[in-house]
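A single protein chain has been removed from this complex, and every other one stays in its place.
Presenting subunit A:
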Amino acid sequence: MSGTIDGTSVPKLPRGVRFREDKTRGGYILVGPERIFNIDGVAVEILKRVDGETSLDGIVADLSKVFAASDDVIRPDVEAFFLDLRDKQMLTL
């Protein structure tokens, strides 16, 4: 399952993974089987755009508008984040 990611890849949270607000402690969490990850800052903005329909290109384009930065600056971080989540079984591409 390891492999590449390209602009047309559509990131999706698989069944059994939930991204939600943590009202007790504040902030956001990504929850999977026996796993809880704190999601902060830019990562929250990335995951809010993971809807199972928008491609990597779409997500990067939207983020570069919001953060007023070029695609080239944002894309490597977003890709690395998605690949890391995929290795942890928290995301499909």
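One rule holds for everything that comes next: a residue touches a chain if its C-beta (ideal position, glycine included) is under 8 Å from a C-beta of that chain, and two chains touch if they have at least 3 such contacts; residues count from 1.
Criterion: contacts and distances are computed from a predicted model.
When the listed names "Bicarbonate transport system permease protein CmpB", "HEAT repeat domain-containing protein", "2-oxoacid ferredoxin oxidoreductase" or "PqqA peptide cyclase" are checked against UniProt, the chain not shown comes out as "PqqA peptide cyclase". Annotation for subunit A: contacts to the undisplayed chain at residues 1-2, 14-16, 18, 20, 22, 24-25, 29, 31-43, 77, 80-81, 83-89.
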